[in-house]
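Note that this complex is displayed minus one protein chain, with the remaining chains in position.
Every chain is named by a letter (A and B) in the order it is written, and numbering of its residues begins at 1.
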Amino acid sequence: MRLVENGRIAEDRYVRVDDDAPIPDRVPVIVSAKRFQANAAALTRRDGSVGVLWPNDKRVAELEPWLGHLALIALVFPKFKDGRAYSQARLLRETYGYRGMLRATGDVLRDQFHFLVRAGFDSFEVKKDADARAFTDVLARYSVYYQNGADGRAPALRRRLQGGNPVPTTGETV
Amino acid sequence: MTSPLDQKIRISGPVVVTANRVGDGAVVYRSADARWTTDLADAAVTSDATVARELLKDAVDDDLNAIGSYIAPVKRTEGDRLQPGNLRELIRWRGPSVELPAAPAERSLALQS
Partner (left out) sequence: MYVYDAFDRTLVAERVAEFRDQVARRLSGELTEEEFKPLRLMNGVYLQLHAYMLRIAIPYGTLSSQQLRMLAHVARRYDRGYGHFTTRTNIQFHWIKLEELPAAMTELASVGMHGMQTSGNNVRNITTDQWAGVAPDEIEDPRLWAEVIRQHVTLHPEFSFMPRKFKICVGTSVHDRAALRIHDLALRMHRNEAGELGFEVMVGGGLGRTPYLAKTIKPFLHKRDLLSYVEAVLRTYNQFGRRDNIWKARIKILVHDLGPEAFAEEVDAEWQVIKDGPLALDPAVVDEIATRFIYPDYAPFGDNPPELAETRRSDRRFAAWLDNSVANHKASGYAIVTLSLKPEGGTPGDCTAEQMDAIADVADRYSFGEIRVGHEQNLVLPHVAQRDLPAVWRALDKIGVAGANIGLVSDIISCPGLDYCNLANARSIPIAQELTRRFRNIDLQRDLGRLHINISGCINACGHHHVGHIGILGVEKNGEEFYQITLGGKADEDAKLGTLIGPAVPYGQVADVVEDIAAAYLELRARPEELFIDTVNRLGVEPFKERVYATR
């Protein structure tokens, strides 16, 4: 597994802390949802960033009161086919306006990169090293989308009205 | 003809391991020397559950070459030739039980003006 942030392989600054382990000082930590909800006030006041690992079958609305204090939210893809975290990500970004780091964890493969980015993820625990290395190349393959993405790209529907034309990335004539 | 996707492994007669070739999807059978063959006559046959399980495991591991491996029944004819053991396998072996639509090259259907 390799962490990818800002388009390249990165060191993980965050430490995952088990429920029964003490929380180290001044180090960014990720705790479980259970631990976070039991100690949210204290955790968000601590000296150092706090992140939470949120399961994909729990409503993200429960995090709303804390979003301004959470530096990172890690969402889960138990299998890549289980796409619940895409909805969670979009809700966090677009409905609740979450601006911290949104991390994709679990079964994260290259063929989901463009979906993940457009759903609002900006941190990726990529399962395979080769996929992690190919991150930027993979994203560069696509220049056109129909939808508004959480990544801020204008959808085709709007770009047409503005008279924009896509530049094909495949070298093929359109 | 219950889909082998829900099959339990219960050997009550001779079986082979069959799959579909990755490149073209053709029906293939696992041979005794760990290859895939389109010729049923060259398939490894066994009536032993343990052997069948081993064959299947090797086949499943070889998913570079063939996919969807499962255990399929066969039967022996009087001439001691292997034949598929149920309708589904018969159709896989021989192709659809119905004629494919004719595509006569010599008959022109072009619009006459």
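FYI, contacts are C-beta pairs under 8 Å (C-beta built on N, C-alpha and C of every residue); 3 or more make two chains touch, one makes a residue touch a chain.
The structure displayed is predicted, hence computed values, not measured ones.
Only one residue in the set A:Met1, A:Val27, A:Ala42 or A:Leu109 touches the chain that does not appear here, and it is A:Leu109.
Where chain A meets the omitted chain, the residues involved are 80-84, 86-91, 94-95, 109, 111-112, 114-119, 130, 141-150, 156-161, 165-166, 168-170, 172, 174. Mapped onto chain B, contacts with the missing chain fall at residues 1-3, 5, 20, 22-27, 63-64, 67-68, 86-88, 91-92, 95-98, 100-104, 107, 109-111.
Throughout what follows, only the chains that are shown with their structure count from here on.
Averaging Cα coordinates per chain places chain A and chain B 44 Å apart.
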